[in-house]
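For this depiction, one protein chain was excluded, whereas all remaining protein chains were kept in their positions.
Should a chain be cited, it is by its letter among A, B and C, assigned in written order, with residues numbered from 1 in that chain.
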Amino acid sequence: MTANLPALQVLIPLLAAPLCVLLRTPNAAWAVFAAASACSFVFAIGLLLTLPAAGSISYAMGGWPAPFGIVYVIDAANAWMLVLVSGAAVATAVYARVSIAAEIEARRIYLYYACLCLCLTGLLGIVSTGDAFNIFVFLEISSLSSYALVAMGRSRRALLSAFQYLVVGTIGGTFLLIGIGLAYALTGTLNIADLHARLPGADNRALIAAIAFIGIGLSIKMALVPLHAWLPGAYGEAPSAASLFLAACSTKVAVYALLRFLFSAFGIERSFAVLPLTQIGLLAGSLAMLVGAAMACLQTDLKRLLAWSSIGQIGYIVAGFSLATHDGLRASFLHLLNHAVIKAALFAVAGMLVLRLGSARLEALAGLRQRLPLVFAALLLAGLGLIGMPLTAGFVSKWALVQALIAEAQWVIVGAVLVSSLLAVVYVGRVVEIAWFREPSGATTAIAPIPLSMQLVTWALVLLSLWLGLDSALPAQLAGNAADALLGGPR
Amino acid sequence: MIASGYNYWMAMALLIVGLYILMSHANMVKKLLGLSVFQMAVFMLYISLGKVRFGTAPILDSSITVYSHPLPHVLILTAIVVGIATTALGLALVVRIHEAYGTTDEDEALALDRKPDAP
Amino acid sequence: MIGNVILVDIALFAILLAAALGIAHTRSLYSAAMLAGLFSLTCASLFVVQDAVDVAFTEAAVGAGMSTVLFLGTLALTHSRERVTPPTRRVPALLVAVGTGVLLIYASLDLPPYADPANPVQQHPLTERYLQTSQQEIGVPNVVTAVLASYRGFDTLGEVAVIFTAGVAVLMLLGRLRGNAAGSPGTAPAGGLQGEHRVLRVVAKLLMPFILLFALYVQFHGDFGPGGGFQAGVIFAAGIVLYTLVFGLGHARAVVTPGILRMLLPLGLLLYAGVGVATLLLGGAFLDYNALSPQDPVQGQHLGILLVEAGVGITVAAAMILLFYAFAGRGARS
Partner (left out) sequence: MTVVLVASWALITAGAVLALTGALGLFRLPDFYTRTHAASITDSAGASLLLLGLLLQAESFAVGIRLLLIMLFLLFTSPTAAHALAQAALKDGLKPVLGRAARR
C-alpha cells in the first residue's frame, strides 16, 4: 500500500469529485471533500516521512517506465508542496461547511464541493508529476475548477472576474502548451528528467523561446506583475472558502511548476545562461513587491486588499529563486509556506467578517474590535506576520530572503523589500486603525456569534504562523532540502 | 530543401490573428472565438511536429512502413477536450453575465460596476 | 508528391487565414461563430493531410460541431451584434500579438525541419516503442488509441476529469436543478420545430438510429481505426442535439432525462478511475492493465482499454448533452 502512496494522494480527491455529484446532498458532499482532503494530507505527510534522505520516489502510472509513460516523481521539493496543498485543503474543508452553506444556494452546494475536490486534484497532480504535458492537463483541471469556484461569488462582479480570470488563465495555459511543444520538438520527449538529458545546448533559439513561453505562461498563473490583473477580482469576489483555498496554494503551485521547469527540465545551466532570468526575476519581483503593497494601501475592501498583498508577496518568492542560489531557493520555499499560512489565516478572518457583516468593506469594520475581539486579535497577529515583524513567520522568511540577497550584493532589491514592508505596515495599520479607533458607524445591531469551526481554523492557522515564527528549525531544514532537490540536477 | 518551416509559419500566423482577436475585442463572445482560433493554431503547431515525409496515419498495417508520430496526436486530442471545456465554461459565464448586466461587452459591464449606484 | 501536399496545405491555410481575418473583421457574431466552425472544419482537413486522423475526427466533431452549437446557443440568449472595437484596445493587442509572433518565428529558426525523418521527435526511442513494440505489448493497430488509453492513460484520465469539471461547472452556473424538472412538451423552447416541418421530422427520425449506431461503431472500432470514446461521445451527443432541435427540449428531456445524465456524468469518470483502482487491488500499478489478466497481459490491455474508453464515452456524451441542455434550458426560462 505504501508503494502506491504517490498515486493515491491524487486519486482520492479525483474519486471524491464524482462521488460528490452522485451523492447530491450538501452534507454528504462536504463529508466526502473533507475525508478526501484528510486522506491526501495524511498520505502527503506519509510521503514526506518515507522519503529517503537525498533521493526520490518514482511511481510509473500504468506500469510504463519513464519516457514511455507518465511517472510521478516525489522528492524533497514536491513532498513539501504536497503537504502544503493538502493541508490548505483540510483547513478549507473544516472552514467551508458553514461558510459555503451561507454563501451558496443550497441546491448547488454539492457541485461546489465537487469543484473544490477537482481543484485539489489538479493542484496535487501538478505538484506530483514528472511529465511536462501532464502538468498542463492537471493545471487545466485546477484552473477550470478555479474559474467555477470564483464565479459563484455573491455579487455579479464575481461573474465578470471569473470570465477575465478564464480568458487570462487560458492564455497562460496555452503559452505553457506552446513552450512544452517547443521543448518536445527539440527532444521528442515529455518526461522532465529525459528533457533535461536531451535538450540541446544554450545557443538554441527554440530553447530560448520555450523557456520564455513557459515562463510567461506560468507567470500569468502566479499573477506576477505585470501579468497580475486577474488576481484581485478573482480572490476578492470568490466565496470566502474558495478565496482561502486559492490564496493559500493556487499561485504557489504555479511557482512550483515554474521552478520545476527551470531547474529540473531545462536545468540551471541552460535556463539561467540563455536568458538573463536573474535580472528579469529580480526586476519583476521587486516591481511586484512595490506595486502589490502600494495598491493594497489604496483598497477599500479587505479581501481585495489581501489579494493585492498576495501579488506583492509573490514578488518576494520570485526574487528569492531568481538568484538561483541555494539560499535564495530556500528563502523562496520558506516564504511559500509562511505566506500560505498567513494569507490563509487572513482570508479566514475576512470570510468570518463577510459571513456576519455581508461584506468585507473596510468602512464597515469601523470600531468593530470591541464587538468581535477574537476575530480582530487573529487579524492583528496574522497582519504582523504579513508585515514581517520579528518573532513572526513573515520575518523568518523575509530575513532569509534579505540574507540571500545580501550574499549576492543585490542592494537595490533589499531596498525594495524594506520599502514594501513599510507599505505593508501602512495597509495593515489602516485596517487596524479602522477597526480599533474609528467610531462605529450606523446601527449597532447585534452580531451573531461566529461559528466555532471557522474560528477554529482561523486560530489554528494563526497559531501555526506564530509557531513557524518562533521555531523555524524544521521548516527551514525542509525548505533547505527542497532547494537541494531542485539544485541537485535532474530527478 | 523546400521551405523547411512553412508549416510552422502557417500555424504561427494564425496564432497571431487569434491572439489579436482575443485581445482587441471587448465583446466576450468574440474573445472566446479568438481564444478558439488561438488554441487551434497551437494544435496545428503540434500536429506539424509529428508529420513525417511520405508517412501515413499511425494505424498499423503490414503493407505500410512509414508512419507519422502518434504522440502529438494524443496530446492534441487531450488539448482539444481542454479547449471545448474552457469554451463551454466561458460561454456559460457569458450567459450569466448577460443576465446580470444586460450586455456581453466587457468594457460596458465594467463601466456599469463603476457607477456609484451599482449593487 | 510532396509538392502537391504543399499546394493542398497552402490552399487550406488560405481558407484558414481568410476565416480568421473574417472573424476579426465582422461585427455580426453569428457570422463570426459560423466562420469559427468553418475554421475548425478546415483545420480538421489539414490534420487529415498531416496524418492525424483521430485528431481531425475530434476537431470536426468538437470544433465544428459541438462548439458551434454552444456558440449559437449563447448568441440566441444574448446579443448578436458587437459594438465597434475602441481603438484604444487595438494598439496593445497588436503589440502583444506581434510580440508573441516574433518570439515564435525566432523559435522556428532553430526548430527541426518540417516532416524530416531525422527529427528528434522521430529519433527518440519513444517512436520505436509506440510504433513497433506496442504490437507485442498492447496489440492495438491504432497506435493513437494504444498511447491514449494505455501508455499515457493517466493523461486521458485527466482529460476526462477536465470535461467532467466543465459539466459540473456549467451545471452549477446554468443548470435548472431539482424542483424544476423536465418541462412539458408544450413548453418546448425556441428550436422545437412543431407542426408544419414534416420533412425535417421525417428525415431526423430516419437518421437518428444511424447516428447513434455510428456512435457505437466509433466507440468500439477505435482499436482498429480512427475513433474512440471521445469521438463517440460527441457523436452520440450530436444525435441528441439534433433530436432536441427538431422535436423540442421537452421531448428530448423526456427521452434522455437530465437525472440520468447527472448520474452518467460522474459514473464515466468513476469507471475510468475504477479500472485504475482495480489494477491497484490486483497488485499492479495504477492503470496497469496487465494486472487485469496476469496470464495474458495483452488480453488485460484489451480489457482495460475497452473499459476505459467506455468510461470516456459515457462522461463525454453525458457532459456534452448536459451542456447543451443547460444552454437550451436557460432560453426556455427567460
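Everything that follows uses one rule, which is that a residue touches a chain if its C-beta (ideal position, glycine included) is under 8 Å from a C-beta of that chain, and two chains touch if they have at least 3 such contacts.
Everything quoted here is computed from the prediction, not taken from an experiment.
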| item | value |
| --- | --- |
| Contacts of the hidden chain among displayed chains | C |
| Selected residue (touches chain absent from view) among C:Ala76, C:Leu200, C:Ala278 or C:Leu303 | C:Leu200 |
| Sites on chain C contacted by the missing partner chain, in the whole complex | 196-197, 199-200, 203, 206-207, 210 |
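Criterion: only the chains that are shown with their structure count from here on.
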| item | value |
| --- | --- |
| Centroid spacing, where centroids are CA-atom means, of chain B and chain C in whole angstrom | 13 |
| CA centroid of chain A to CA centroid of chain C, Å | 31 |
| Centroid distance [mean C-alpha coordinates] between chain B and chain A, Å | 27 |
| Of all residues in chain B, the ones touching two or more other chains | 19, 22, 32, 49, 71-72, 75, 78, 82, 85-86, 89, 93-94, 96 |
| Contacts with two or more other chains, residues of chain A listed in rising order | 133, 137, 140, 144, 147-148, 151, 178, 184-185 |
| Chain C contact footprint on chain A (complex, rising order) | 4, 7, 11, 14-15, 17-19, 21-22, 59-64, 67-70, 107-108, 111-112, 114-115, 118, 121-122, 125, 131, 133-134, 137-138, 140-141, 144-145, 147-148, 151-152, 178, 182, 184-189, 198, 204-210, 212-213 |
| Residue ranges of chain C touching chain A (in the complex, touch as defined) | 103-104, 106-112, 119-127, 129-130, 150-155, 157-159, 161-162, 164-166, 168-169, 171-173, 175, 177-179, 262-263, 265-267, 269-270, 273, 276-277, 280, 284-291 |
| Complex interface listing, chain B residues touching chain A | 19, 22, 28, 31-32, 35, 38-39, 42, 45-46, 49, 71-72, 75, 78-79, 82, 85-86, 89-90, 93-94, 96-97, 100-101, 106, 109-110, 113, 119 |
